[in-house]
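Only a single protein chain was left out; the remaining protein chains are all shown in position.
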Amino acid sequence: MCLAIPGRIVEMVDADLQLAKVEVGGVRRNINVGLLEDDCLQIGDWVLIHVGFAMSKIDEQEAARTLDALEEIGAAYRQELEDLRESCID
Amino acid sequence: MVKDSLSEIGLPRRKPPKFTAERIDMSHGAGGKATHKLIEGLLLPALDNPALAPLSDAATLYYNGVRPVFTTDAYVVRPLIFPGGSIGELAVNGTINDLAVSGAIPIGLASALIIEEGLETSVLRREVEAMALAARRAGVCIVTGDTKVVERGKGDELYIVMSGIGMAPHGLQLSAASIRPGDKILCSGTIGDHGIAILIARGNLELEAEVRSDTRALTPLTTALQEAAGDGLRIMRDPTRGGVATVLNELARDSDCGIVVWEERLPVKEVVRAACEILGLDPLYIANEGKLLAVVAPDVADPALYAMRSIAGGEESTIIGEVHSEPARMVLMHTEFGGTRMIDMLIGDPLPRIC
Partner (left out) sequence: MDHWIVHRQTRGRIGREMKFINEFRNAGLARAVAAEIEAIAPRDKRYKIMEICGGHTHTIYRHGIKDLLPDRVEMIHGPGCPVCVLPMGRVDDGIAIAERPEVILTCFGDMMRVPGSKGTLLEVKARGADVRMVYSPLDALRLARENPAREVVFYAIGFETTAPSTALTLMRAKKEGVKNFTVFCNHVTIVPPLRALLESPELKLDGFIGPGHVSTVVGCKLYQFICTEYGKPIVVAGFEPLDLIQSILMVVRQLTQGRCEVENQYTRSVPWEGNLQALKCMDKVFEVRPYFEWRGLGFIAQSALKLSREYAEFDSEIRFDTPSVRVADPTSCQCGEVLKGVLKPRQCRVFGTRCTPEHPLGALMVSSEGACAAYFNFGRKVTDREMDRMTDREKVGV
């Protein structure tokens, strides 16, 4: 139920049919943006695509926040490894 | 008791399977397990002979001290023209490749055309010219053939059957049986290009992307590889239908060894990767028409790679994996993420999914 992929809106194709063209890594497809009427989509926005429909607008700030949280864990881990290495040399 | 059955589960069967399906369906043509069942369970038992038994891309015959290598392939492609090529070119390159990976120099091609009533002459002419050009480029001639016309509705525009004959150097022994733990697996370039190009060209998925079929004759690559690797070359294969995954599984099964590949080393074009992500497909199972997989001894891996990279079409050659003794007859992949997973053989056509 879950294959959905982030794509970037590159063109608004047909307002009546609620179609926009998205691009994912060089592949383009027209998709229906009718489920995101309230989000006032624009070219350059990222949306989550599932069976030819945009399901949600991707919040780039939240993405960055999630990655930051992961990076923090990463930094702490690298620090621990450093400390371990140094303690071994001692 | 439980441990034994668990370790036997799903291992490629050593006894030939019986073919029990009542009708042929599309999965039997996909190049995966269903195809293997058809070949091993129906064709092989009926045709039964030592030259056929190894089920290689091409068969080696023996006659009065001469060893001709013989192959045939049927080309059924829709649409007939696609970015990067057309059925005519595909037919010539594909059959040449079956000879080339067997280590043979192609010396002649024979082509049968099955034409659907109503096909425009301009289309036929274009394809025949494409065949002629591809053959000229490869230095081989189409020396004989046949032409049939079938009624409208019975033929999908054009089918081509291309047979080829070649000569293998004396004493050349390429087979999966010579694969040893420690051997390296080389891939000549990006995988999945052809299959995705065709899928997109068909149009019904409404995807737009710049993906071109990689169809090409592999003879320059195979020649360079044979020279560089010498006795260290175990076997060469071209991963067509069923993709790299199917060939790796066949190699593992036929050599009784395990194969391990590293996901991060698999060469995949970004746009092919993207198309696969959208459709839920795996590039490992998608057809290629101009790529080579080779297994070589570890000490010749670097010179082999260097040689391949100097040939047009092989610039992106990489070592994608190696051979281990365990788990025997299985293919594992170390994922980019740091885990391990199995790569099983394809069953039927890879189908786009939504889940």
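Residue numbering begins at 1 within each chain, and the chains themselves are lettered A and B in the order written.
By our rule, a residue touches a chain if its C-beta (ideal position, glycine included) is under 8 Å from a C-beta of that chain, and two chains touch if they have at least 3 such contacts.
On a predicted model such as this, the values are computed, not experimentally measured, just so you know.
Only one of B:A58, B:V244, B:I286 or B:L305 touches the absent chain when the whole complex is considered: B:L305. Taking the complete complex into account, A:M55 is the one of A:V13, A:L41 or A:M55 that touches the chain left out.
Listed here are the subunit B residues that touch the chain not shown: 2-3, 5-7, 9-10, 23-27, 33-34, 37, 190, 204-206, 265, 267-270, 273-274, 277, 279-280, 301-302, 305-306, 309, 315-316, 318-319, 327, 330, 332, 334-342, 344, 347-348, 351-355. Residues 1-6, 8, 24-25, 32, 34-38, 46, 48, 50-53, 55-56, 58-60, 62-63, 65-67, 69-71, 73-74, 76-78, 80 of subunit A touch the missing chain (whole complex, contact as defined above).
Keep in mind that, in the parts below, only the chains that are shown with their structure count from here on.
The touching residues of subunit A, counted against subunit B in their complex, run 1-3, 5, 24-30, 49-51. Subunit B contributes residues 206-210, 270-271, 273-275, 277-278, 280, 353-355 to its touches with subunit A in the complex.
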